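Before I ask anything, here is the structure I am working with.
Apart from one protein chain that is not included, each protein chain of the complex appears where it belongs.
Chain IDs A and B follow the sequence of writing; residue 1 opens each chain.
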Amino acid sequence: MSTQIKDLVERLGGQLIGDDTVEVIGIAPLDEASGSHITFLSNPKLRKQAAQTRAAALILSPADHEAMGADYQGARVVTDNPYAYFARTAQYFASLQAIPAPPGIHPSAVVDPSAKVAPDASIGPLAVIEADAEIGAGAVIGAHSFIGRGAKVGAGTLFHARVTFHAGCIIGARGILHSGAVIGADGFGFANERGAWIKIPQTGRVVIGDDVEIGANTTVDRGALADTVIGNGVKLDNLIMIAHNCEIGDHTAMAGCAGVAGSAKIGKYCTVGGAAMIIGHSTIADRVHVSGGTFVSRSISEPGNYTAIFPMAKNADWEKTAVIVRNLPAMREKIRELEKTIKSLSEKSE
Amino acid sequence: MSTQIKDLVERLGGQLIGDDTVEVIGIAPLDEASGSHITFLSNPKLRKQAAQTRAAALILSPADHEAMGADYQGARVVTDNPYAYFARTAQYFASLQAIPAPPGIHPSAVVDPSAKVAPDASIGPLAVIEADAEIGAGAVIGAHSFIGRGAKVGAGTLFHARVTFHAGCIIGARGILHSGAVIGADGFGFANERGAWIKIPQTGRVVIGDDVEIGANTTVDRGALADTVIGNGVKLDNLIMIAHNCEIGDHTAMAGCAGVAGSAKIGKYCTVGGAAMIIGHSTIADRVHVSGGTFVSRSISEPGNYTAIFPMAKNADWEKTAVIVRNLPAMREKIRELEKTIKSLSEKSE
Partner (left out) sequence: MSTQIKDLVERLGGQLIGDDTVEVIGIAPLDEASGSHITFLSNPKLRKQAAQTRAAALILSPADHEAMGADYQGARVVTDNPYAYFARTAQYFASLQAIPAPPGIHPSAVVDPSAKVAPDASIGPLAVIEADAEIGAGAVIGAHSFIGRGAKVGAGTLFHARVTFHAGCIIGARGILHSGAVIGADGFGFANERGAWIKIPQTGRVVIGDDVEIGANTTVDRGALADTVIGNGVKLDNLIMIAHNCEIGDHTAMAGCAGVAGSAKIGKYCTVGGAAMIIGHSTIADRVHVSGGTFVSRSISEPGNYTAIFPMAKNADWEKTAVIVRNLPAMREKIRELEKTIKSLSEKSE
């Protein structure tokens, strides 16, 4: 199934230059595109490669368009953000091939009669939907998913197979939850009494905004009293842990295996690298970027990039370095002694 | 539904001072409590706040009670551990609102005829219970949960939706397992033969004590030959990995994303911070507290607090520091040379 380039641009915007009747069947990288593909240039360093692409059409920025001149002869789509345009173009072609989930409730699903399921929502095989839950228009609840009592799933939100969404939790529109995600398990809250742990009931909810994506086997715990809050446009990768009462600001993205301990407040437009951990009760400003593997041991009030990684080395070298690190207090003492000696020598020599 | 304060104290203990007919509908923090709440003071620094709370009743320690005198005029519950009392009070009010799981086996569940399910246990929709499994009195097995052949679930234990509890594993009374937890998957055991890995069958079990809570998507592997053992009162947060043949001592608590490698023995009353990892075949004493993000690379024989975290910095500062760390052996060499030079200078100057 091919698409005329002018139809694509009509749908996605941008300025079309050249033959607007060119037909394309998909998008591919510069070096892999054939004459029936559209491609994109998002990095000026690749202009030479772009000049040689066989693609029928090229998405590029005004600056690259000017710089390349006649180096590329196919149809051009000029846009301020070629990479975002690539993403939308890829979405468009993916949607042409997508097999839509059938509307209605699969006969094997177990849906409480009091649940409100929009007529065009799709409830997959062996899903369980408890009393008073609400599933919005066009939402898709995958096979083996579980929607707890009174939970609400917004319009157009997609739960892949085997998502667990506990009682009372809420997610807005156009979200995507991946398999194995657990939203609304109890937060980890206990009082200690002579060494033993007394459970503090976790009666808050998880409240998730619009356009949120949550990865496979990621867990977001419900709040203790107040709610755990995930802002609009937040993207969480796989195997992430968001503890109770956290707040994650709009459009913040976190990579796989990251974790946020209880009651931390993460700002907007932050990025958190893979396996980074953020300490509990901290406040992280907007536009903070945490490197992968970093343990954030305190609040961060200024935007910027933050890192805490021990430098990797061959094991034998690391062992030497580690011994010295362990003995740094002694080394500092030694330096202080040298300073004193030198000072006294200097005085003598004057 | 409100509760007279004297009924609450009769149930939970403590010394009641003031009007014992006050009625409360729930527990709330000092600053959020209304006149129909009970609240609690667990930190002496908050006495001023406690004096101003609108709560109808206040849980506090004997020392705070004495110090506050007439600063607070409502009903007072004096107890040695106000925070634990708060937890129990919150449990009480949560239980009033809890919707009990219906006893009996949901018609959509697949239960082997040889399984022994207590009459008042609740087996949720689409659960699977294999041959010879035993489900104790009052236990609740959530939707989509799986109980393997011959596994035993103790009285009053609650499995939320989608818990996997493999063949032969055992859990005691009053446990709570959260969604996605996998108990009794194979341990990671292989013999190497010319580069390839030959699987060592994992024929041990997971044996879990009473009053254990295990978080969402946490995994506890079965032992290779002997069992993996989780003591009484242990609390494991989400996304934790307990490898085969580990032993976790009674009342030890571990925060999210922590991990314990194979055959490690963790003592009693320990705490392990988020994302901390404990090396295999280690022995950790009782009452050891490991900071979050710490890699425990050896056994620990003394109680105390242990840490191993690279200090976080702005990325540019970290880069400078990391280069120096990498070059610490050269720096030490330099210091030794300076020492020699100084020594020879000192000798000359004498």
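In this section, a residue touches a chain if its C-beta (ideal position, glycine included) is under 8 Å from a C-beta of that chain, and two chains touch if they have at least 3 such contacts.
Values in this document were obtained by computation on a predicted structure and should not be read as measured data.
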| item | value |
| --- | --- |
| Hidden-chain contact residue, picked from the options A:17, A:51 or A:90 | A:90 |
| Option touching the unshown chain, where B:9, B:22, B:87 or B:126 are the choices | B:126 |
| Positions on subunit A where the hidden chain makes contact | 28-29, 81, 83-84, 86-88, 90-91, 93-94, 99, 106, 108, 124-126, 143-144, 160-162, 176, 178-180, 211, 213, 215-217, 233, 235, 237-239, 251, 253, 255-257, 268-269, 274-275, 292-293, 309-316, 318-319, 322-323, 325-326, 328-329, 331-332, 335, 338-339, 342, 345-346, 349 |
| On subunit B, residues whose C-beta touches the chain left out of the figure | 110, 126, 128, 144, 146, 148-149, 162, 164, 166, 180, 182, 185-186, 188, 190-193, 195-201, 203, 217, 219, 221, 225, 239, 241, 243, 257, 259, 261, 275, 277, 279-280, 291, 294-298, 304-311, 313, 317, 320-321, 324-325, 331, 334-335, 338, 341-342, 345, 348-349 |
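Quick note on the criterion: only the chains that are shown with their structure count from here on.
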| item | value |
| --- | --- |
| Superposition rotation for subunit A onto subunit B, Cα-based, multiple of 5° | 120 |
| Intercentroid distance (Cα basis), subunit B paired with subunit A, Å | 27 |
